[in-house]
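Below: one structure, written as structure tokens.
Every protein chain but one is kept in place in this view of the complex.
And then chain A:
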Amino acid sequence: MAQPFLKKDDDHDDEVDYSPFLGIEKGAVLQEARVFNDPQLDPRRCSQVITKLLYLLNQGETFTKVEATEVFFAVTKLFQSRDLGLRRMVYVIIKELSPSADEVIIVTSSLMKDMTSKTDMYRANAIRVLCQITDGTLLTQIERYLKQAIVDKNPVVASAALVSGIHLLQTNPEIVKRWSNEVQEAVQSRAALVQFHALALLHQIRQNDRLAVNKLVSSLTRGSVRSPLAQCLLIRYTSQVTRESASNTQTGDRPFYDFLEGCLRHKAEMVIFEAARAITELNGVTSRELTPAITVLQLFLSSTKPVLRFAAVRTLNKVAMTHPIAVTNCNIDMESLISDQNRSIATLAITTLLKTGNESSVDRLMKQITTFMSDIADEFKIVVIEAIRSLCLKFPLKHRSLMNFLSNILREEGGFEYKKAIVDSIVILIRDIPEAKESGLLHLCEFIEDCEFTYLSTQILHFLGIEGPKTSDPSKYIRYIYNRVHLENATVRAGAVSTLAKFGAMVDSLKPRIFVLLRRCLFDTDDEVRDRATLYLKTLGADGAVEDMKEFLFGSLDIPLVNLERSLKNYEPSEESFDINSVPKEVKIQPLAEKKAPGKKPTGLGGPPPAPPSTIDAYEKLLSSIPEFANFGKLFKSSAPVELTEAETEYAVNVVKHIFDGHVVFQYNCTNTIPEQLLENVTVIVDASEAEEFAEVASKPLRSLPYDSPGQTFVAFEKPEGVPAVGKFSNMLRFIVKEVDPSTGEAEDDGVEDEYQLEELEVVAADYMLKVGVSNFRNAWESMGPDCERVDEYDLGPRENLAEAVNAVINLLGMQPCEGTEVVPSNSRSHTCLLSGVYIGNVKVLVRLQFGIDGPKDVAMKLAVRSEDEAVSDAIHEIVASG
């Protein structure tokens, strides 16, 4: 009878709104932790203190090394207590404290004792804690116990050992790989979770052995897997095996498809979904194969569980990119999801519908989206905007309604990213759909009348300056632009002045009026605005060549801004003025192919990648510091490192090709991966008999190459000046090897001369091409003019698909793809790719490639080249003809 009253009291307590940790303070808790040292331990009190420590750690509180170590030492005393609850807490706090404490090794003996204890639960927990604090040496000592634990009859112990194995594989792979047999046995365990953990570990152990994974999958797909989680893993591994073996099958029967299809009838939703997704992701999946998977996903669309609806619509969204017709059957279910409470689901449904819908359904969809847009967050809106942009490019005839939609939402409230997505979409539509140009420009003009984002205003003004003068009535934009000069901040005003100048330069009839407006800007309060106005008045008013003026106003800055910024920062004011031609033009900075630092794995959370090191500068500095190469002149290009050895060989060597006008320098980056060896006097003997135009002129050996400390050796060749000579070079690494005593690290005095064969290396035409992009290809193409244009057609023969052909030509020429044209939509029958670059001798080159593919997959290509020198245009054709 007392129970209800007690419960009521509990409830009453709950309502008191204070935290048991109210006013908790690290110093005080550390003081309290002294109870761990009491001769008579109070388990309850100790547990409370540990809870407080856990709370502090979970609140992001950090302990100094000294504090953590002190607590850690005190905690080890608690192993004396026989209280089970306290012991469990001790295991947790040791794991939490170990990363920040020194001397964690002091708990080893206590843990080793627990690990061999008769109490199963001590064993399981001790294994987990030991694995957290272990190093290679300790691991070798406890390996025997861990192997026994993997096949322990108690599933908790087995799971603890297996999960430890998964973690230890990252740090001590060679030890964990020795447990294969035990793990294999655990895969057959009757305990579902043991099977799940064992399968995950076994796959990780064998992941680089394709045959072994194939065997594993074959045997398990025939047997029974107990846990749905393990079954999901199996489906993933099966799907991986299928993907890798698909290219080997000639018969058309896909291995393991029946297994995947069978999983669609599994009782666990998780397994059904995994199988459906695996089927949709099969390479070249056919409609027949897709149908059963789409059917189950369609059923999930109307599930009461939001997670299932989300999973299904997310997968269908992906399928819609490659097989829109297969997803059309789900359109009705998907339309009902537009009103789903979960906005992620609604957004995915909308974007899928936009991909699968036909031209006639566009208007209806847009109506639904209009109501939907008002109650979703900006991040979802951006996804929708991007889908609408693709839809408009797919159905250009619908540009009016889609453009109206974009302009309407542009007027509504929204953050910068959202507005930017809309503006970007309008700009792309204007560029790609000529009929949409005038209305699009007007929408943009209206937007800048009330735009709170300086960046967007200036971008639009810049765009107006390029596109506005080419319209039928350029004068109608002037009012919007000139309004900016009155109403906006200095940055926008300066942008508006530049735009006005562009109108003046392009439209003669407007020139006098533009002059009047520009003159008014001479009285602006901001010096940048005044300077620009003065400059443009002078440029436009000068009698010089019109072409020069247009080049000045419209010409793209053909050097990357980041390079310009760096050069300007390095420039020291002196008599000699800054030379813009000294700025390097290479767009992509190739990172040095150094050995990756161990333990630095990508986090997978999409965090920003670290900025690439400025290797071009580094190369230039390095080469100019070597006297033999100092007189080679300016470095034109450095290639990406080319591997000359297989992965995981004794010596890892890659080469960087440095191209000068009359020379080529090979920089061999060498790494010695054998701890017991020291290499000295390392050189590369290059045989250039298949590179007739090259003559070796210098070689710089590497004096010493200790273990795991990369070094470089160089070989330089002379070649005819300015000529894109090509050739093949075979390489032999020659060195003196000395034995090293691993305990002392000292090398023996005497060494033996040895050689090591490296892969061949080629200097190809692409090495003479710099990847330099242009911001607007059409403008660049038109301004280059047809004088040095060379056009020809080529038959590229049978290819797997268009994308492969496009990639092959891009790689052959080594040029920079522009405006994302290197991406070929799947199943395309034709494609245009735009490339830009600078050829040796600093000659700008633009290339327009038009591809077409016919039934038997024969690819034909039309190549149009424009450059500043017809000999270069011819050279590009020669490269393609001989490639």
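The rule is short, and it goes like this: contacts are C-beta pairs under 8 Å (C-beta built on N, C-alpha and C of every residue); 3 or more make two chains touch, one makes a residue touch a chain; residues count from 1.
Note that in this section contacts and distances are computed from a predicted model.
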Among "Origin recognition complex subunit 2", "Coatomer subunit zeta", "glutathione transferase" or "Integrator complex subunit 11", the UniProt name of the subunit that does not appear here: "Coatomer subunit zeta"
Touch criterion as defined above, residue of A:69, A:110 or A:125 at the omitted chain: A:125
Options A:63, A:145, A:179 or A:273, residue touching the unrepresented chain: A:273
Touching the absent chain when the full complex is considered, from A:78, A:229 or A:533: A:229
Touching residue (missing chain; options A:28, A:66 or A:84): A:84
Contact residue for the chain not shown (choose from A:145, A:256, A:310 or A:463): A:310
Residue ranges of chain A at the interface with the undisplayed chain: 10, 13-21, 47-48, 50-51, 54-55, 58-60, 84-85, 87-89, 91-92, 95, 119-122, 125, 128, 132, 154-156, 159-160, 163, 166-167, 190-191, 193, 197, 200, 229, 232-233, 236, 269-270, 273-274, 305-308, 310-311, 314, 342-345, 377, 601, 603-607
